[in-house]
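What follows is a single structure, and I will ask about it in a moment.
One protein chain is absent from this view; the other protein chains keep their places.
Labels run A and B following the written order; every chain starts at residue 1.
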Amino acid sequence: MSQTFLGMPLLPVFGTGNLHASESFPKAAHRELGNAQLRANLGHATHTIRDKRLQVVSELPDWEQLRDAGSAIKESVMARLPELLEQFEKNFTARGGVIHWARDADEANEIVAGLIRETGETEAVKVKSMATQEIGLNEYLEEQGITALETDLAELIVQLDHDKPSHILVPAIHKNRSQVRDIFLREMPGADPALTDDPAKLAAAARTHLRRKFLTAKVAVSGANFALADSGTLAVVESEGNGRMCLTLPESLITVMGIEKLLPTWQDLEVFMQLLPRSSTGERMNPYTSLWTGVTEGDGPQNMHLVLLDNGRSAALADEMGRSALHCIRCSACMNVCPVYERTGGHAYGSTYPGPIGAILSPLMTGIQAEENNSLPYASSLCGACYDACPVKINIPDILVHLRGVDVDSKRGKKKIPTQMDAGMKAASWALSSGKRLGLLEKGLPLGRLAAGPDKKITKLPGIAAGWTQSRDIPAPPPQSFRTWWAKEHRGPDADGGPMPSHNKGDQP
Amino acid sequence: MSARDEILGRVRAALKDSPQVPQVPRGYRATSGLDEKALIELLVDRLVDYKAQVAVVDAAEVPTRIAALLVGAQSYVVPAGLDSGWLAGVEYEPADGRRHLDSAATPLTVAELDGIDAVVTGSAVAVAETGTIILDGSPSQGRRAISLVPDHHICVVKATDIAGILPEALRRIDGTRPLTMISGPSATSDIELERVEGVHGPRKLDVIIAR
Partner (left out) sequence: MKIALFATCIVDAMYPATAKATVAILERLGHEVVFPGGQACCGQMHVNSGYFKEAVPVIANHVAAFESDDYDVAVAPSGSCVASVKHQHPMIARSCGDRALEKRAAAVGAKTYELSELLVDVLGITDAGSQLGSWFPHRVTYHPSCHGMRLLRLGDRQQRLLNTVRGIDLIPLPEPDQCCGFGGTFSMKNADVSSAMLEDKAANITATGASLCSGGDASCLMHIGGGLSRQGSSIRTLHFAEILASTEQHPAQIAGEVQLLSGKAAQ
């Protein structure tokens, strides 16, 4: 190893940018849940995509083998990351590309702005990219006097509406068709006043709006879905053709990509290009995928730049239990099946990365103590639907639980007065770690029965338990526990539950 | 310290537990085992599902088919390396400016391409199971821009170039060429997650499968 650890900053170095919840998840969720239109839109969209995904996944006899391969490939990428990054750099550079390294959001933004400025342009077209959302590139460029024009339909909707994306694949999932029409009529210069809310008509309006920009743009900014270490190849997976426009027509292309996006070899692409489209849009294949390896003379951009972004990824990598969150290929299957996301939408998560993957990725990248990100790992009932849907088998529920542990441990000894939860958990640990103690406490069940009153239900509890009774009753406890019954009354076979009813014996169909 | 060295240092430090590099289990299908007839049927089914138009013809009929598809086009572009026999059925009058040749050496400008109605290309390989056609920038397919800007793409796929599944197809091509994988006309699912065809890429895709 040529590098030395001397002088290295202590790990982890956390990420910055749009990775934080600025208010706690329960508070944000409370507000979003109050928006009936939002809930209807999300319910419709997530159910549509769930059915489509299940359909195309069930067509493949080897889906589970593909998931196993995808998971193992990503695990090996993480284990070999330094070596693969250097290999990729060498190959990309040899083919005429230029690599820039960015420690964090600010550094990446400065690099991109500098590269655009070098071209003499003040406008750039953009292909949808999570990495540039994460670093807040558009806002930064605007401050620098550079206009970044989003060209993906959903990103365009969000940008025109001065809104924030709420989903990683379909950033405008929280809007329905008539809301999109209203935004176009209000914000799109020259929009036809007779525009209907037919999605095909809306797509055609976006085509007209962006066509001139595509044909005249000199600079494009993109993300990348995959980067192949053994060849220096980059891949962008898309649907509309806006990606091809940006990746093919301008003179300069600046790609911003997280360091975890690498795949070791060309062969690995056969796995991910089967996993990604089916998991994301529920299609057998997305309409367009572009792959390019550095500069090709006479075809496509002749100035090729790649910004390799850390911004907290190395911090996530340092967490042995959590590092597999970096396997994420941004398909969004986990949010589409998540019952929490379906009801709150993406804005409640604060970060660029919403849903189950965001609930682990954001705190892993920023550290659990950043702003309100420690509320994110609790934004799940641990139902496990996300794990089943994940094409690279990220065990999101286990990592959520792990991060809850990190959160609890991070506060130990720091609070003068323990929270109700702390005190309750401590008491419960004492009571539930001995059959004798639990048995003794159960002697108090008749008291609870008394408290329940003649209706035999408890309808109001104080403190944190009030959350339960806001929408649910608790039944009156039984007069005695099972334990007591067993000791006092259980008399063995043929007594308690009754023997096998005689008329049924030998009554096999 | 440079950002590069610092990031690589952070990554190395993050891996101080030296995680194992797992063996990648490749138990997924490597081939489809389908014969040419089945491959063609499957590819047609998938392309139609994407709302592409498909014709399966004998190789000798390709020129007639292309000519028929170009009837309404005021102008069209072809890569300089396209099999010239394929255009034998199209009436050619050099002076009418209907046919445009493009190559890396003599490229059309983007503005010129924008004024052209259609493009005819060959293809490198197709994937039956996913309805995907892969262009690799070789002479019969040309620069990426020509199959992008005109609104109507006519693409010839030779039956012998159809692979059953993606792993078979990717094994047949050089990954370092400028590649475009095309599965139907351009489309979006951005409004209510319902697919609609026709956004920025060619809104009309005609595939001619040549036996």
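The rule is short, and it goes like this: a contact is a pair of C-beta atoms (placed from the backbone, for glycine too) under 8 Å apart; a residue touches a chain by one contact, two chains touch by 3 or more.
Source: prediction; values computed, not measured.
> Checking the contacts here: which visible chains does the omitted one touch?
A
> Name, in rising order, the residues on chain A that touch the hidden chain in the full complex.
Residues touching the hidden chain, for chain A, are 25-26, 29-30, 33, 39, 321, 339-340, 343-344, 377-385, 387-388, 398, 401-409, 421, 425-426, 428-438, 442, 445, 456-457, 459, 464-468, 470-475, 477-478, 480-483, 485-486, 490, 492-494, 496-501, 504, 507-509.
Operating definition for what follows: only the chains that are shown with their structure count from here on.
> Quick check on the complex: what are the chain A residues that touch chain B?
Chain A residues touching chain B: 1, 3, 5, 7-9, 11-13, 41, 44-46, 48-49, 52, 61-62, 65-66, 68-69, 72-73, 75-76, 78-82, 85-86, 95, 99-103, 107, 151-154, 157, 170, 172-173, 175-177, 180, 199-200, 202-204, 206-207, 210-211, 214-216, 228, 231-233, 239-242, 244-245, 248-249, 259, 266-271, 273-274, 277, 281, 283-293, 296-300, 308, 310, 314-315, 317-318, 320, 323.
> Please output the residues of chain B touching chain A within their complex, sorted ascending.
1-15, 17, 19-29, 46, 49-50, 103-105, 107, 110-111, 114, 127, 129-132, 137, 143-145, 148-149, 166-167, 170, 175-202
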